[in-house]
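A single protein chain has been removed from this complex, and every other one stays in its place.
Chain lettering (A and B) follows the sequence in which the chains are written, and residue indices restart at 1 in each chain.
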Amino acid sequence: MTAHVDEEWTLPDRGRVGVLCLIATEAALFAIFVVAYLFYVGASRIGPLPKDVLELPIWPTVCLLSSSITVWFAEHALHDRRLRAFVSWVVVTAILGAEFIRQTALEWRHLIVVDHLTISTNVFGTTFYSLVGLHASHVLAGLGLFTLVLVVSLRGRTMLEHARRFQFLAWYWHFVDAVWIVVFSVVYVVSR
Amino acid sequence: METVGHIEVTRTEADWTLTGSLHEWLVTVDHKRLGLMYVVSALVFMVIGGVLAIVMRAQLAVPDNTLVPPDVFNRLFTMHGTTMVFLVGMPFLAGLANYLVPLMIGARDMAFPRLNAFGYWIFVFGGLLLYFSYIGGEGMAGHGTAPDVGWFAYSPLTEHPFSRGTSTDYWILSITLTGIGSISSAINVIATTLSMRCKGMTLARMPLFVWLLVVVSGMILVAIPPLTAAQVMLLLDRYLGAHFFDTQAGGSAVLWQHFFWIFGHPEVYILMLPGFACASEIIPVFSRKPMFGRAAMVGATVSIGFIGLGVWAHHMFTIGMPPAANTFFVASTMLVAVPTGVKIFNWIATMYGGKIWFATPMLFCVGFLFQFLIAGLTGVMLAAAPFDWQLSDSYFVVAHFHYVLLGGLLFTLFAGIYYWFPKATGRMLDETLGRWHFWLLVIGFHLTFDTLHFAGILGMPRRIYTYAAGRGWEGVNLVASMGVVFQTAAILCFIWNVVRSLEHGKEAGNDPWDAWTLEWATSSPPPEYNFAKLPEVRSSRPLWDIKHPADPDWKYE
Partner (left out) sequence: MSSDVLHAVTNIFRPASTPAQSIYTLSMLVLAVCGAIFLTVAGVLTYTIVRFRRPSFDIDREPPQVYGSNQIEIAWTVIPVLIVIVLTMATARVISEVQNRRPSADAMSITVVGHQWWWEIRYPALGVVTANELHVPVSAPARPRPVFLRLESVDVAHSFWVPQLAGKTDLIPNRSNTMWIEPKVEGVFLGNCAEFCGMQHANMLLRVIVESADEFSKWVSLQRQNARRDHPGEQIFLSLSCINCHAVGGTAAAGLFGPDLSHLMSRQTLGAGVIPNTPANLRRWIRDPQVMKPGNLMPNMQLSDRELDQVHSYLLSLR
C-alpha cells in the first residue's frame, strides 16, 4: 500500500471544520427568521409598530460586541498558558453577555407590560420575539458553555490542554455577535 | 486469514463488526456498526412505509371504494410520504456515508464518533415519536390519530383551527428531531473528509462516492434549517398564538410554502445524490473502466448543489406568482437538468467500450439509468410552468417523483446493498435471488408508475381517497394497484436473500468484485480499526495501481 509521497501531509483541524459547519447551518437558520421578519415589515394591521415601541439598544450592543474583544483576549491568554488571565477574561465575557440578556429581559418586560406587544399581538410581535428570542437563546447557550469552561478552569489546569477547543467556543461567540449586528440592523434600524 | 499487505487480520478481528453484545451495540460509536444500524433501521421503515402504500393502492384500485374511510386514507399518505423521505431516505444515506466514507478515505473512524451515535439515536427517537402518534395523537377524528396533513403540511391547514389536537405536533416534533440528526451526520461527513484523508489522498483523488456525499452534506447544512425554522414557527403559531402562517390574522400561507420548498427541493437532491454516489462507484467497476470524466462529474455535482438551491418555487407555479417570477424558476429548473444530464452521459460513456458484467449491482444500475432518464425528462415537462399548471398536484407528479425516488434512488440503493453487503458481512448475496428481486421490481414498478402518469393526464388529482366511476380513472388505477403485487414480491425476495445469505452466502474475501477503492483493501468485514496500517495513495484508484503496476492511474491523472 505504500506509495512514494514526499510532500508534507497537513489537513485542517477537524474541530475547526466542525464548528465552521455548525456556524454555517446556524446562519441558514437565522437567515430564515430574518427573512420572515423582513417579509412582514409593514404588514401588521394593528399596532403597536416598531417605530412606536422600539428604542435603539445601544448599551446591550456595546456589551455584546465588547465581549467579542474580551473573548479574544481570553483566547490569547490561554494560548500563552496564562490561566489566571484567561479565567478573568472569561468572567468578563460572561458578565457582558449576561448584561446583554438582562437588558433584553428588561426590554421585553416593558414591551409586554407597558406597550402590550406580545408574540400574538400582530405579525410584528410574532417576528420580533421569535428572531430576537432565537438570538438571545444562542447567547444563553454561549453563557452556559462559558460557565462550563469556568468550572473546569477553577478545578485544575485541564483547560490548558483544551486551548484548541476554547477557540471553537470563541468562534461560536463571534458568530453570535455577528448575528446580533444583523438583527440590530434589520429590527432596530431598517424596520423602525 | 485475510491479509492486508503483509499484515494479518484474524477471523475474530474481521468479525468484530457483526458480533458483540446488545449493550455493545447500544453504546457503540464505531462508524461501521452505526452505519449498519442506520441502514437496517431505514429498511425496516421502508417496509412499514410500503405497507401504508399497499393499503392506499388497495383503496384506489376501484372507484367509490370503502376499504378505508377518508380520515384513515389522509393519514396513510401523510405517513407514507413522511416515512419514506425522513425515515428511509435520510437514514439510508447517513448509513452509507458513515459506513463507507472512513474506509474509502483510509481513516479509522469518523471525525466525531460520539456525534455519530447521537445522530443515529435522535433519528430513532424521531421515528418512534412519529409512529407513536398512532397511539398518542389527538386529531379531529378523535384519539389515536397520526398526522393527516400531507408530508409537506401546507398552512393554514396545519394551523390550530383546522388541525386541532396533537397529531400535527407529532409530525412537527419528529421531523425537527430527525433534522437535527441529519445535520449532525452532515457536519461529521464534512469534517471527516476534510480532516482525515490518508496520506496522498488529495481532494481530487477522493472516490466520487465521497465527493457526492460531501456535496450532500453541504446541502443538508443549508437546506434543513429552513425546515427547522418553519417547524418552530408553526409550533409558535399553534401554541403561543403567533401569526407566521395564520391567515386569519394577517399571516401568509405562501410563506410556509416558500420556506418548506427552500428545504424541500434541495432535499430531493439530498436524497438522490447518494444514489448517484453508489452508481458512480459500481458502474466503473462493472464496466472495467474508470469513470469517464471524473472532473466533470465532480463539477456537475457541485453545480447541482448550487443551482438546486435556486429552483424551489417550481413547486409553487400554481399559487399565482407574477410571470417574471414564474419564468425565472422555469429557467433555473430547466438549467439544473443540464448537469444532471451530463452525469447520465458520463455513466453511459463509462460503460461504452468496456466489458460490462451484469452482476446484480450492475443490473440495478442499468435499471436506474433508464428510469432516471425518464424521471428527469418528466421533470423537464413539469418545469414548463404552463404545462405544470395542468400537471401539478395530479398523479403525473406522483408518478414523476416515484420515478425519481423508487426508479432512481431505490434501484441504486439496492445496487449499493448488493455491492457492499459482501464487504459488511463477509458473504455474497445470492445472484439468482438477486435477479428475481430485480426483475420483479422492474415489472411491478413500471406497472404502477408508468400508468399513473396517465391518471394525471386524465385529470386525476393527488391525495384523494376515492373517485367516481366514469371519470376515466378506473383502468389506470386498477393496473397501478396490480403492480403492487410484484413490488411486494420483489421486496420479499430481497429480505429472504439477506436472511439466507447472512448464514449461507458464499464467502466474499477482501475484494470479490475486483474493485479499486480503499474499502476493498481490508478484510470483509473490516476489523474495528479498519486498516492495520493506514494506506498511502497516489491516484483515485489505489487498488488499480497495485494490481497494474505497469500501468498505474497516477501516470494519467
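Here is the rule we use: contacts are C-beta pairs under 8 Å (C-beta built on N, C-alpha and C of every residue); 3 or more make two chains touch, one makes a residue touch a chain.
All values reported here derive from a predicted model rather than from experimental measurement.
Across the complete structure, the visible chains that the omitted chain touches are B. Interface note: of B:Y467, B:W513 or B:F531, the residue touching the hidden chain in the full complex is B:Y467.
Only one of the listed residues, B:N116, B:S287 or B:T451, touches the absent chain: B:S287. Contact with the chain not shown here comes from a single listed residue; of B:N326, B:T412, B:T425 or B:T522, that residue is B:N326.
Residues 69-71, 74, 140-141, 149-150, 154-157, 161-162, 247-248, 250-254, 287-290, 292-296, 318-320, 322-323, 326-327, 330-331, 334-335, 337-338, 341-342, 344-346, 348-349, 351-358, 366, 369-370, 373-374, 377-378, 380-381, 383-394, 457-459, 461-467, 470-472, 548, 551, 553, 556-557 of chain B touch the missing chain (whole complex, contact as defined above).
Keep in mind that, in the parts below, only the chains that are shown with their structure count from here on.
Distance between chain centres (mean CA atoms), chain A to chain B: 35 Å.
Of all residues in chain B, only 4-5, 111-112, 183, 186-188, 190-192, 194-197, 199-200, 221-226, 228-230, 232-233, 236, 240-244, 249-252, 255, 259, 262, 521, 533, 535-538, 542, 545-546, 554 touch chain A in the complex they form. Contact residues on chain A toward chain B in their complex (touch as defined above): 1-5, 9, 11-15, 17-18, 21-22, 24-26, 28-29, 31-33, 36, 39-40, 43-45, 118-120, 122-123, 125-127, 130.
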